[in-house]
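Just one protein chain is left out here, and the rest sit where they should.
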Amino acid sequence: MTTFLILLAILLTGLAAASLIVRKRRIRARVAAEDALKHIFHCDSSGTPCTLNSLAGALSCPIDVAAEIAKTLGEQNLVAVRGSELALTSEGREYALKVIRVHRLWERHLADETMVGELEWHKEAEEKEHTLSHEEAESLSKRLGHPVYDPHGDPIPSPSGRLPGEPGKNLEAFREGETVRVVHVEDEPGNVYKDLVDAGLYPGLDVTIRERTDRGVVLEHEGRATFLPGVTAGNLRVERSTAPVKTGPRKTLASLKPGEMAVVTGISPACRGLQRRRLMDLGVVPGTRIAAELRSATGDPTAYRIRGATIALRREHAELVYVD
Amino acid sequence: MNPLNRDERLVRHGLDASSADVVIALAGNPNVGKSTVFNTLTGLKQHTGNWPGKTVVRAEGSYSFNRRKYKVVDLPGTYSLLSASADEEIARDFILFGRPDVTVVVVDATRLERNMNLVLQVLEITEKVVVALNLMDEARRHGITVDDRSLMRELGVPVVPLVARTGEGVPALLQRIEEVATGSYECRPRRVWTESPKLRKAVDRVVERLKRAFPTLPNARWVALRLLEGDQRIAEAVRTGELGRIASLEGTAVMRKAKEDARVVA
Partner (left out) sequence: MSSREEILKTAENLRWELGERFHDLTVEALYAEASRIARKTVSAAGTRPGFDFERALDRLVTGKWTGFPIMFALLGIVFWITIEGANVPSSFLASVLIDSLHPLLKETGSSFGFPWWLNGFLFDGMYLAVAWVVSVMLPPMAIFFPLFTIAEDFGYLPRVAFNLDALFRRAGAHGKQALTMAMGYGCNAAAIISTRIIDSPRERLIAILTNNFSLCNGRWPTQILMATIFIGALAPPLLSSAVSALAVVTVVVIGVAMTFIVSWGLSKTILKGQASFFSLELPPYRPPRIWQTVYTSVIDRTLIVLWRAVVWALPSGAVIWLVSNIHVGNASIAEHAIASLDPIGLLVGLNGVILLAYIIAIPANEIVIPTILMLTALVTGMTGVGSGAGVMFELESEAATAEVLRAGGWTLLTGINLMLFSLLHNPCSTTLYTIYKETGSAKWTTLSALLPLSIAFVVCFLVTQLWGLLF
């Protein structure tokens, strides 16, 4: 009897393991196929030809594997082969847009609703784009208030599969002394993106072009000047800013001592999503007069008088509110 | 003594909200005494804590005034109807799709500026609004005076000063609710507009198309703003035509009933 039970247990464990392996392999195949569709889509929209070679490079796999993938996609009527070039069929394009939508929604979610750092966004979304179901993606989109841009400034395809062109222009298009607003910070390659993040640049930020040389460009924002080499600056897209030019470090709400009063000039673009909405719902918008009233017995949070109500905010949030 | 008890025109029905003639939605910021207003009207005893956000579930009650039966729906307290929190969605959906005959917005007279945000948003959605200026006693205690007549002119809807705890001002509130419900007071709500020309142009383009599809839509601009914000609930209402049904209603429940009565008499 006992022997029989042990044998049964081993058998069941074996079956479970086998099904896991099969599942894993199926997922891996799906990931490769979806990544391939994305690559062909990006080639399409940037106007560069997509070949088996470029596909193999994008998927970092041998060319015969890439060929196998292309063949399967062709059988599924997602990819059409024209000579040596690969192109998406309309079904393929729709599929690719869905994957991109999930990817960008997930990045938006990471930026707005989590404390995951910006350098991790892309990597996590690369995985999530293959596993999130359509329903999950739509309920996520709803919760986020149906965003139209990801945190890098890339437009999010609509559920019906529409996508506008890239926003903004290259920095080249603007002169020294002009103030521009960052609308897109390219997140690939990762090391260039890291330089841009380290320079404190993110979509929504106003920067002034201080100097332009052959080697690169000097930008000034929030009281600091940053030199960006040409390659790095090429990964920024900007548009003309209508905001008045501001130099010098920003004063924030957190600097007020009890009894002091100030007028809000803006909320940091780094304050996104839910946090931003909550703050604005409290009446923290440009022009609001805010007085610091009380410090808690432990020194943080501080209670502020905002539009007739006394509201306690933690220091980390008060630092996101610019005042004058 | 509670002056209400002497008002023989008011009969409270507590929870029994069946077969009401008029549906009232009670909206307001958290912690403005909205539940107290609800209790005063219906005779129920909902707990009212000195905490923001006490009313978590939707409560209903009813009363009769001048032989009409009013159903009162207490909506969750919210600061706004724009963000996507569950409470705000409940409140927003009821005001829009629940088609209340009157929406009473309870505001705190001592923090009028902050409360005005919600009032203005409600006015965007519906014009049948009565503003209850609650906590007048506290305002007096703090030396704050609110010019309710000029507020009424600014907003274009009735404003009633109120002390819900003691019942002061409640008869006037009942009266105003009746007037707005029956249409004898005509609301001309103020609607806010942004300075941004880019936004204006965008809204105009959507409004133009909305007007073509739903010619009688009373709050086209608000619907346009919601669509531009990507509100899928509203988009769904446009897609299915649900919005059209709201727009094509022949007035409020009271007016419908009055018409039916007239038909019976004739």
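By letter and in written order, the chains are A and B; residue numbering begins at 1 in each of them.
In this section, a contact is a pair of C-beta atoms (placed from the backbone, for glycine too) under 8 Å apart; a residue touches a chain by one contact, two chains touch by 3 or more.
Source: prediction; values computed, not measured.
Although one chain is not drawn, the whole complex shows that of A:192, A:219 or A:309 it is A:309 that touches it. For the options A:47, A:83 or A:164, the residue in contact with the chain missing from this view is A:164. Within the whole complex, the absent chain has one touching residue among B:67, B:188 or B:212, and that is B:212. Interface residues of chain B facing the missing partner chain: 30-31, 45-53, 56, 80, 82, 110, 112-114, 116-117, 119-121, 138, 142-148, 150-151, 154-155, 165, 190, 192-196, 198-199, 202, 205-206, 209-210, 212-213, 224-225, 227-230, 235, 238-239, 241. Not every partner is drawn; the one left out touches chain A at residues 112-116, 145, 147-149, 155, 158, 160, 162, 164, 167, 183, 203-204, 267, 273-283, 285-288, 293-301, 303, 307, 309-314, 317.
Rule of thumb we're sticking to: only the chains that are shown with their structure count from here on.
Between chain A and chain B the centroid-to-centroid distance comes to 39 Å (mean Cα coordinates, whole Å). Interface residues of chain A, counted against chain B in their complex, comprise 141-148, 274, 277-278, 281-283, 306-309. The part of chain B that touches chain A in the complex is made up of residues 79-80, 82-84, 110-114, 117, 229-232.
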